[in-house]
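Encoded as structure tokens, here's the structure I'll be asking about.
For this depiction, one protein chain was excluded, whereas all remaining protein chains were kept in their positions.
A and B are the chain letters, set down in written order, and residue numbers restart from 1 in every chain.
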Amino acid sequence: MAEAVPTAHAEPPQFQHHFVDMAAQREASSLGMWVFLVTEVLFFGGMFTAYVVYRASFRHDFEGASNLLDIRLGAFNTAVLIMSSLTMALAVWASAAGRRKLIIPFLLATILLGSVFLGVKFLEYKQKFEHHEVPGAHFVVPEGLAKPSELFFSLYFCMTGLHALHMIIGIGLLSWLILKARRGEFTPQYNTPVDLVGLYWHFVDIVWIFLFPLLYLLGRHTL
Amino acid sequence: MSAEPEVIAPPRRVDYLNVRYGVKSWLLTTDHKRIAILYLISVTFFFAIGGLMAALIRLELLTPEGDIFQSEFYNRIFTTHGVMMVFFFMIPAIPSVLGNFLIPLMIGAKDLAFPRINLLSWYLYIVGALLAFYATVHGGLDTGWTFYTPYSTVYANGWVVLTGVGVFIAGFSSILTGLNFIVTIHTMRAPGMTWGRLPLFCWSMYATGIIQILGTPVIAITLLLVVAERVFHLGIFNPAQGGDPVLYQHLFWFYSHPAVYIMILPAMAVISELITAFSRKPIFGYKFIAASSMAIAGLSFLVWGHHMFVSGQSIYAGLVFSILSFLVAVPSAIKVFNWTATMYRGSVSYQTPMLYAIGFIGLFTFGGLTGLFLASMGLDIHVHDTYFIVAHFHYIMVGGTIMAYLGGLHFWWPKISGKLYPELWSRVSAWIIFIGFNLTFFPQFILGYLGMPRRYHAYPEEFQVLNVLSTAGASILGIGYVIPLVYFFWSMRYGKDASANPWGVTGLEWQTPSPPPTENFPETPIVTNEPYDYLTAAREAAVRG
Partner (left out) sequence: MPFLPPQASSYAGNVDALYLFLIAVTAFFSILIGALVIYFAIKYRRRSADEISEHVEESRALEIIWTVIPLGLVMVIFVWGASLYFKITRPPADAIDVYVTGKQWMWKIQHADGHREMNELHIPVGQAVRLTMASEDVIHSFYVPAFRVKRDVVPGRFSTTWFEAIRPGKYHLFCAEYCGTRHSNMIGWVYAMKPADYQAWLAGGTPGETLASAGAKLFVQQACNTCHGEQPGARGPSLSGLFGRQVHLQNGQTLIADETYIREAITNPQAKLVAGYPPIMPTFQGLVSEEGLLQLIAYVKSLSPGPSGGGAPAPAAGQSPATSSAAAPGKDVQKP
């Protein structure tokens, strides 16, 4: 039984009664998302470790394979994702500042930019498929490189693939936020879902900030 | 009209068990206590599957020849034993059963921070476990629970992908449970429940949560890569394609070593509570035990290479792993000494939970010390991958964790079920388990040093006598495990009703009725006492008369 005493400051309808008050709920939700993001760091971290270890062993093949990636598309995608973090941050601001009419447009912009990112990724994957750079039965070792280049592409697909999956989930979450925003659920007293999805989206962005130089920019300074 | 007065039964007290009936009320519950029960039932089922596999293993090993099963089938049996026991019993049992049930009660909260995520954790566990179970029933896999490459990715037949996916999904159950515990303990303690007044059970569960959130994601991604390699022929761990099997081992053990601390820290959590309760005395060295839990959690991430001393990793890496493995032994020793000191000048009673706790201290001390043999690099060369290792980890996991789990189940059974279990039968089964356990696993130390490798379906004749002793012990141990299953069920119908605090011990969970109401406490408790404050409690009781 909640021991909340009815005051002029009533808890919003989203208050969950196992918490002592709304402040506790907000604190717990935020801590929960941060802890979750720590687990995500470790999750991606396993692949980053494998990548770093193999890059050290097969420097020549990894640099050669990295140069086969389209750096313009990669850089464009990086810009797109950073923009989307901006629009996400603006959506969070809008929800906290009570600027209800702006929430959905900013969320939509974020979804749009995220989708552009995914579209470009799809193009890149298609290119790889056409050039026989997809590991497995149809892989053809690129000119001037050796078998370890397949390792580069294996890690490339696994890492960017996992990242893309996180983007797709993120877009799903953003759509869910839009539904809630349409129902007018977000107020300055309660914008936790927007806040938390914002944290998640920024995290996915940061992963890409690491992926881009590691995957696309190896050995480019020698060009 | 009757002359006799109508007898009106007193209104039945509403508790979390009888507040609502029906399958839906259980499968869609967000009450941490009901979720704990769901886990209790599920982990018991998968323990039984793993136990059946163990019985088959010991049966085959009665004779030196592989005469009961074909090699391939035997290999699938021991793999299933490992997978079921490690991922679907040992990792979830104490945290998801006792942790779930007790943490909110112990800190004076109404539930965990995220009750719906708690339910999701259970469903993830069930989905993962059922996938692995499906794989088992349809033939299983023979990679060993360790999935070493390139055997698992290129050469093995069997349900590697499905089992890998099952373990992957169950891993998220563990991650979310740890996340829930950490956030709950940080943000939902009752007024007056400072960190320094937190029950040691909660300290250890918090440390366990740290390991769960940091370690489990790594095995998740590793298994995902194994599955991807098998399905798409990627070659990340396949030397024929430039991959490195030893890199797999590093990634695997980076989780799987801390995982064993996910298994032992909750056991230590239980023991801390049992020793003080049944010595009716404040725990000796509260701060040191709490700090040791955190030290174990931290150090546990730095020692994984002691599983790889003969793998070809650099000798200097080996030195680092060895010295840290010795260091991680020290906080465990500190705990054992503090528990022992707690009994000094206490008021010791011998109910079943205490029998399990005392058994734990003996077996964990012994088993933990055998870890020193393995941390010694030069000695590990000889005993690695032999039955010495098998004996070591079973002493800790079975002699340690499972005994603590049983001790905890008995201790908190009155709170969980509202009933008392039968004390005589419980003491008998505790003794049967203790004797059966030692007979099963002690001979395996000798077998291992003599050179019998593990995962062997057939072995040289001279190892038979010790194997027969081990199988005899296993039969006794099996009987010991069945008896509590029977009387716990029996007690739910025929057991005496339990009062709020049948043991007369401290702790917030005992300040609320047995079983507790859904919201745990009618009013949020306010904590003013230090933990395990038996002297003050006794004085107050004396004053009340």
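We adopt the following convention: a residue touches a chain if its C-beta (ideal position, glycine included) is under 8 Å from a C-beta of that chain, and two chains touch if they have at least 3 such contacts.
Every value quoted in this text rests on a predicted model; they were computed, and no experiment measured them.
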{"item": "Touching residue (missing chain; options B:127, B:377 or B:428)", "value": "B:377"}
{"item": "Among B:139, B:191 or B:460, residue touching the chain not depicted", "value": "B:460"}
{"item": "Of B:333, B:479 or B:526, the one touching the omitted chain in the full complex", "value": "B:333"}
{"item": "Sole residue of B:144, B:422 or B:517 that reaches the chain not shown, by the stated touch rule", "value": "B:144"}
{"item": "Residues in chain B touching the chain absent from view", "value": "66, 71-72, 75, 142, 144, 148, 150-151, 154-156, 239-240, 242-247, 250, 279-281, 284-285, 288, 309-319, 322-323, 326-327, 329-330, 333-334, 336-338, 340-341, 343-350, 358, 361-362, 365-366, 369-370, 372-373, 375-382, 384-386, 446, 449-451, 453-460, 534-535, 538, 541"}
{"item": "Chain A residues that touch the omitted chain in the full complex", "value": "53-54, 56-61, 146-148"}
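The rule is simple: only the chains that are shown with their structure count from here on.
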{"item": "Approximate Å spacing (C-alpha centroids) for the pair chain A, chain B", "value": "35"}
{"item": "Footprint of chain A on chain B - complex, ascending", "value": "109-115, 117, 175, 179-180, 182-184, 186-188, 213-218, 220-222, 224-225, 228-229, 232-236, 241-244, 247, 250-251, 254, 519, 522-524"}
{"item": "Residues of chain A defined as touching chain B within the complex", "value": "1, 3, 16-20, 24, 27-28, 31-32, 35-36, 38-40, 42-47, 49-50, 53-54, 57-58, 135-137, 147-148, 150-151, 154-155, 158, 162"}
